[in-house]
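As you look at this complex, bear in mind that one protein chain is not there, while each of the others sits in place.
Moving on, here comes chain A:
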């Protein structure tokens, strides 16, 4: 069968799936596995890997049809790192065996993934990372510390970048692995953040063993593989379709409407200005998706992420200030480990504090500005002192 190219063909395939597996009577995981086998998990993926080799744009048709039929989904927010980061990397760099082993339970949500990239000493300068992987027979033995790992406590697998050769310059000596989070050498500790809870973790690797068969890409090619992961992360952060007043601007506008006693002309003008920018950001998202669909993706993704972080912070800060007496009070500081993160959830104080992370996670706004300036505007880079120095000789 040749790959479907029209919405009608895809609708027929969805109808066939629904006829064979009634969502009302089929258990969730069984339905998701049937959907995988029908190639309707992600139609842009190859046949045999949950896809049909069809145009990616047709995925919207599948999602709309299945949602209309009341079919269960794979709770994408719970498995975002697997879907948005691990999957495209495995698809690009994995062996056939790796693709067959990992992608299906990743997509159905039977196996949760996390990401072991950042370290206490390697944040924006990710390529400086020092977690060591040394070869021992058919295995690699990994020792080091990772940080800012969301879902580490629920994850079965991790994507991991480690240093395999300290004697070459930093970008050349890294290798990319799939790490088993149930290995006895892996210890996960919650990392409490400014909101009081622990959405993230620290992960301590002490002689954790990874079979060489779980290496992604060549030894020493980890930086290039990681770029694929990070590019997909940035697309995932800025690219969601939202209705007018979706996200932070809607929450804060509703707070405004609910509290006429707090209104001042100055505050109204400030809120309207943020409303305008949020609406323009929404248009920019629409425009970016239209460019993608037309086959000419632009570099707008990094602009979207910068603007998203700035507006989330400005809006949530405005809300706390507006609330005055109530802005002085806070819901709770209790330490717990949330399974899902909602930037606009809970209360104004939480939103304000959580938004501070938006300009740090997934590439700080400063690093994004460097990327825009150098890769999009073509401006020269700062002089580099670390480019040709073996990693082991770098000051740290």
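By definition in this document, a contact is a pair of C-beta atoms (placed from the backbone, for glycine too) under 8 Å apart; a residue touches a chain by one contact, two chains touch by 3 or more; residues count from 1.
The criterion applied here is as follows: contacts and distances are computed from a predicted model.
The listed options are "Glycine betaine/proline transport system permease protein", "Cytochrome c oxidase subunit I", "Alkyl hydroperoxide reductase" or "Acyl-CoA dehydrogenase, short-chain specific", and the UniProt record of the chain not shown names that protein "Acyl-CoA dehydrogenase, short-chain specific". From the options A:210, A:284 or A:348, the residue with contact to the unseen chain in the full assembly is A:284. Set against the missing chain, the residues A:30, A:213, A:268 or A:324 yield one that touches it, A:268.
Residues of chain A in touch with the missing chain: 243-245, 253, 256-257, 263, 265, 268-269, 271-273, 275-277, 279-281, 283-284, 286-287, 290-291, 294, 300, 302-304, 306-307, 366, 368-370, 372-374, 376-383.
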